[in-house]
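A single protein chain has been omitted from the complex, and every remaining protein chain is retained in its original position.
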Amino acid sequence: MSTPRTVLLKVFRSTPAGHGPRYDEFRVPVGPRTTVLDALLAARRDQDPSLAVRHSCLHGSCGTCGMRVNGREVLACLTRLDGLGDPVVVEPLAGLSVMGDLVVDMEGVYGRVEPAGRPLVRASEGARPELEELERFEDCLECGLCLSACPVAGDPRFLGPAALAAAERVLEEPRGADPKAVLGLVDDAHGAWRCHAAFECSAVCPAGVDPGGAIMRLRRRLLADRLPRLVGRYHREARP
Amino acid sequence: MTRTGPERGTGGRQASRWLDPRGRHLGTWAFLANRLTGLGLVAYLYLHLVILSTLLRGPEAWDGLVRLFRNPVFLAFDVLLVLGLAFHGFNGLRVALVGSGLLVDRHKALLAAAGILVGLVSLVAAVRIFFG
Partner (left out) sequence: MATRLQEDFSGATRWRRRPRPTFAWLAQTVTGVLLLVLLTVHMVAQHLVVEGGLRTYDQVIAWIRNPVVLVVEALLLVCVTWHGIAGVHAVLLDLGLRGRTERVVARILGDVAVATVLYGLWLLYMLAFRG
């Protein structure tokens, strides 16, 4: 029987007390379908039980296992090691406080999306007919990959792609939310106007949400709302 | 190979994230290049004002400078300047359009178009500067 293939994982380590940061190496067996998460869990089981890594559903629908693999934001449970080279560098998401090893404080994501409003229109209910072709921001996993990938989101005050896209979705169909409050939240130098059209967020989103596009639609909405006031005309209410 | 810890970004940490090329797509490169050319052009603005101030010292001082600027090193710098200006301008136009919510679905095509225009303008400028 041939020796199973192995891969060297270089995993970012640090403790909540602040020891580290350093990179620990784990050589793990790998097959054609082994994912990064599989390998990390194997490393934790067989080599170092202190390795902190979060996961839940194991099939890309909960958004818990977001991390950077070779610098690129991915969901670890969906990312096969095959083809990533050797060694493979595994790091936590950027832009969020590291609580230890690969675990980050996801409050940085939830705390941003919540003020923007969380769109909750069930697919079975159906959105307004004319919106059927637009992306369902409801698909957002709140995984934080977009926040990590965004070149601007190092600023902790920046609302970030997910929150801004959530705001846009809420403004499309407020269903009881106050559109003016949402517009006021995003009309800020650290809100919608922070984005510089890099679209890195849309490139890494595992749910196909296109937050970049949503932010631009949001800006069009802001301009349509603010411009008439600039020329002194009657301020139109944001579309309900 | 050291990498900075991916903690909450401020100042230097954010700047070092900008220097991390792994896993990034074209849009991020365009963003970074816009920042870089922008800062470079601001620096050039002040350099330009200083150079133009030589005019206050009369014809001899200025005409001497003009002779100096025909030196190939300076001509090469001029081509770089046009390249930076063209990139910042055309990519900036893309950012302005897309950032107003126009042609959002075509942002990749716009970037490609900007790249082509930048190449063309720079080429024409290089020819004119060196052989005109």
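By written order: A and B. Residues from 1 in each chain.
To be clear about the criterion, contacts are C-beta pairs under 8 Å (C-beta built on N, C-alpha and C of every residue); 3 or more make two chains touch, one makes a residue touch a chain.
These numbers come from a predicted model, not from an experiment.
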{"item": "Missing-partner contacts on chain A, residue numbers", "value": "107-108, 110-112, 114-115, 152, 154-157, 159, 185, 187-191, 193-194, 222-223, 226, 230"}
{"item": "Chain B, residues in touch with the chain not shown (by the definition above)", "value": "9-11, 14-15, 35, 38-39, 41-42, 45-46, 49, 52-53, 55-56, 58-59, 62-63, 66, 69-70, 82, 85, 89, 92-93, 96, 99-100, 128-129, 132"}
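To be clear about the criterion, only the chains that are shown with their structure count from here on.
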{"item": "Rounded Å distance, chain A centre to chain B centre (Cα mean)", "value": "31"}
{"item": "Chain B residues within the chain A interface of the complex", "value": "3, 5-10, 13-14, 17-18, 20-25, 27-28, 30-32, 34, 94-95, 98-102, 104-105, 107"}
{"item": "Contact set on chain A toward chain B in their complex", "value": "12, 14, 20-21, 68, 70-73, 91-98, 108, 148-149, 151-156, 195-200, 203-204, 212-213, 216-221, 223"}
